[in-house]
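Right, I'll just put the structure down here and ask away after.
Of the protein chains in this complex, one is absent; all others appear in place.
Presenting subunit A:
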Amino acid sequence: MLLRATLLRLATMSVTLVGAAVVVFFVIRVVPGNPIAMMLPPGATEDDIARLTAHYGLDKSIIEQFGIWLGGVFRGDFGTSISLRQPVMPLVLGRLPATLELAIFALVIAVVIGGALALTGVRYRATRTETAIDVANGVGLSIPDFLWALILIVLFGVLMPVFHISGRISPSLDLPFVTQFYVFESILRLRFDLWWDLLKHMFMPALALAIPLAAIISQLLKQSLKETMHLDYVTLSRTKGYGENHVIISEALPNAVLPTLTLIGVQFTFLIGGTVIIERLFSYEGLGNMAIDAVINRDLPLIQGIVIVFALLFTVINLVVDMTYALLNPRLRHA
């Protein structure tokens, strides 16, 4: 049953990706802005514009351009970036690990903070501690991530300059990396000096992304836990004499966590989307930062490549979340 559902999801994924490809291709050509006009300085003539337009194949009809592009995609060729003058896919895949590392780190922070707040809130329910946690959740949710970024920059970048404000790694450090997964690789190579430097660069953008998500996780998990705490089997545990901490963590949490897991999966895709602005603010060399440059430069092939990779990422995450949920929830597994 699970296999059938997975195959169905894979088919849906393919349709989604093709749909995303079609939409992005046509939409970015309807959006105002001519990359050729932006490339040429004062003094260019109509002939110059025509020459460069033909050079980039933008003189063909949109349908022809789409056909050429789609043909290339099937051969694994996503075209050449207009602004960077390099093949699109190596550029995009080169930046993807940075964004993934940032998003995963942010997710870990969000889960740790959100989980801790929820458990504390339930442990000390109906006290000032719970009220304080509710207020903190409210603040975390009501301030958007980009504003958190600015607050963190002032706090930990300027007033107490503990973390780095921009970039992914200090320019003075050697980069013995083979892959673009710097954090992963620095641990494998036991280069903790690099790892520490990476962490100091990644902490603020990750925390900015994590705070709103932590608040959401905290709220939902706390609510689920509170509901579970009233169930008979939990009451039974209490009557057996188990302590409150044991009851919450060992008895209530495994059941209460399921809706939160689904939420984390869905929110992770939003979190990846959020990296676009956050990477820009922290000059973090990920895919989001590259996406903004591509849009500013009206770099059509690069925008298309980035969108396709983002779409693929979102669908894969959704698939993984669904499968994980099915595996964890026996009722769904046998449905």
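Before moving on, here are some points about what is shown:
Definition applied: a contact is a pair of C-beta atoms (placed from the backbone, for glycine too) under 8 Å apart; a residue touches a chain by one contact, two chains touch by 3 or more; residues count from 1.
In this text, contacts and distances are computed from a predicted model.
The listed options are "Transmembrane transport protein", "ABC transporter substrate-binding protein", "NADH-quinone oxidoreductase" or "3-methyl-2-oxobutanoate dehydrogenase (2-methylpropanoyl-transferring)", and the UniProt record of the chain not shown names that protein "ABC transporter substrate-binding protein". Among A:113, A:281, A:311 or A:326, the one in contact with the hidden chain is A:281.
Between the chain not shown and the residues A:110, A:290 or A:306, the one that touches is A:290.
Interface note: of A:13, A:104 or A:165, the residue touching the hidden chain in the full complex is A:165.
Summarising the interface, subunit A meets the missing chain with residues 32-35, 37-49, 51-52, 55, 82-86, 95, 128, 150, 153-154, 157-161, 164-169, 171-172, 175, 280-283, 285, 289-290, 292-293, 297-298.
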